[in-house]
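This is the structure I have questions about; it appears just below.
One protein chain omitted, others in place.
Note that the chains take the letters A and B in the order they are written out, and that residue 1 is the start of every chain.
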Amino acid sequence: MTTVPPTLAADEVEPAVRGPAPARRGTLPPVARVLARRALQAVSVTLLVSTACFVIVQNLPGDMAYRIAAGRYGYDRVTTASADAVRADLGLDAPAWQQLARWWADLAQFDLGTSLVTGGSVVHELRLPVTSSLQLAATALALAVAVGAPVGMAAAWRPGGLLDRLTTVWVAGTRALPPFLLGLLLIMLFSVHLGWLPAVGHGSASNVVLPAVTLAVGLSGLFARVTRDTVAQLRGSGFVTFAETKGLRGRAVLARHVLRNAGVTLVAYVGAQALILIEGVVVVESLFAWPGLGRTLVHAIFWRDVPVIQAAAVALALLVVLINTVVDVAGLALDPRPRWRQVVP
Amino acid sequence: MSTATTTVPAHWPRWQRLRRLSPTQRCAAAALVLLGLFAVAGAWVWPDPAAQDLSRFLEPPSLAEPLGRDHLGRSVAGRLASATRLSLATAVACVATAVVAGALAGVLAAWRGGIVDTVLHGLSEAFVALPALLVVLLVSAMSGGGLWTLYAGLALAQWVEYFRVVRARSALVLSGPAVEAAGLLQLGPLHVLRRHLWPDLRPLLTTMATFGVGTSVLALSTLGFVGVGIAPPTPELGLMITEAFPYYDEAPWMSLAPALVLATVLVGLLGLRGKESVS
């Protein structure tokens, strides 16, 4: 009998499937990994915004040097000589990529430049807007969670009950009523008709009420909805049933098992809503003349004040990153399981 | 993601599945269709919404002018139809662009992996920290306003959402046993696209796109309201509300009508999705 030698080769057949390579897991502790990822995100979003602002500058009508000279010395003192001086000083004759590199280098040194409108230092001018926006966002978020979470919890206790259905109507209602309309409505009701609260301004504690409520109405509905769904799902879960059959009373089950697990989902959801919150901040600030980043940005865009546009936009984006960083770290503290898939966004 | 129509067998023809829409979904669809008809028919009934007639300043509603005339004597109904048309068309165009771009990039990233995935994912990480409004504002500052700017800005702001969902979902599908089996059966990439990825992504994209149209309409009107959207002579929902607001006491219908159109679009799209699901 003659045996045919087996034909063998190591790699004749391609692997049948190719997907994205699984992420390599380093030995970094989870918190360090989260912080590293968010730091990278902060850098990349800053670069993106900064580059966009550079393009804006390049596309501005009129001679860049004249505009900057006007910003530096005042409109009535601009001469060809001063414009040339600016041109030479800033290297505006250099190719675009060299200018972009300079632009980035300035940013890397935290040199945000001066406002083209007021001539003041951007860092200095943004101090008040940053704190006002933070104040508004934090108040709105606290209000939304403080109202939404308990309502959702109560709605979950009787699925299909009155409160549950009211929550559904509330969510649908806030979806139909965009923040700017809601803001108008609140102004008309509480400021114009009732005269209880000031519509615009900043300074006293009562000023923050209307803008914060405007933001919180929509958010709290969403939080109520998510809390309700999470708690309802948890109540049917294996470990809650087991806790009950172990002999725990309803309140003990809630305190020891439902709350923390619901917190994991809710905290992640806050992160997912950070964008909506910041977007709302921009709108509501314009509506209520709240001296925050959003209003500053809209004004700066109106005047094409590029250094301020850049600083305000970066600050808003970093606010989103900051919220998500806090959310990630809180999530790690609440949930010991390794995160195989990152929570959005 | 479950919809109200899960009980319908997959092999039923499409029209039969349509019949299984819930009453809410039917009402929502009807409202949206009516609104669309109003927007389209408005172009014939009021051919020139910009025509001014100052002698008809704040004219109250009548049969010929169901919503009266505004402070410049322009037909409010005509302007509203034009604004609705503009909003819906721009929103649909933005979402379509964002869906196509985002989905293609997402599938590409998930399938190819490696450097393509790294680059696209890195870009999306930056975009995802930018509120959509901010992107639109930046883009409009970049090129000086106008409808095209708004379209580009909104599409640019939204692609990342589709990219991330499609990338995550495709990676899951592509690494799953069904695609592994298809690989062993040597059925080729077309089979994977047609039988595995597309059927899995389609319901997801439909839901997201419905939501995206609402977001776009809202963003357009918000920008108009804030004063950085479409430039004033062109009728736009948000702009109309701002313009009509000073005359609220004399002519409340002028501000209420565009707000109602906006609410109808948003609620209609919400109702079309069926059961409210939290994404």
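Just so it is clear, a contact is a pair of C-beta atoms (placed from the backbone, for glycine too) under 8 Å apart; a residue touches a chain by one contact, two chains touch by 3 or more.
Everything below uses one rule, namely that contacts and distances are computed from a predicted model.
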item	value
Per UniProt record, name of the chain withheld from view ["NAD(P)H-dependent oxidoreductase subunit E", "Pyruvate dehydrogenase E1 component subunit beta", "Peptide/nickel transport system ATP-binding protein" or "Polynucleotide kinase-phosphatase"]	"Peptide/nickel transport system ATP-binding protein"
Shown chains touched by the chain that is not drawn here	A, B
Contacting the left-out chain in the complete assembly, out of B:60, B:122 or B:199	B:199
Chain not shown: contacting residue from A:123, A:248 or A:276	A:248
Contact partner of the left-out chain, one of A:232, A:264 or A:326	A:264
Interface residues of chain A (partner: the chain not displayed)	1, 3-4, 6-10, 12-13, 15-17, 25, 237-239, 241-248, 252, 256-257, 260-261, 264, 334-338
Sites on chain B contacted by the missing partner chain, in the whole complex	9-11, 176-178, 180-182, 184-188, 191, 195-196, 199-200
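We adopt the following convention: only the chains that are shown with their structure count from here on.
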item	value
Separation of mean Cα positions, chain B and chain A [Å, integer]	21
Of all residues in chain B, those that touch chain A in their complex	109-114, 117, 122-123, 125-134, 137-144, 164, 168, 171, 174-175, 179-180, 183-184, 186, 214, 218, 221-222, 225-228, 238, 241, 245, 248, 259, 262-263, 266-267, 270, 276, 278
Complex contacts: residues of chain A adjacent to chain B	15-21, 40-42, 44-45, 47-49, 52-53, 55-56, 59, 61, 168, 171-172, 175-181, 184, 188, 222, 225-226, 229, 269, 275-276, 278-279, 282-283, 286-287, 297-298, 301-302, 304, 309, 313, 316-318, 320-321, 324, 341, 344-345
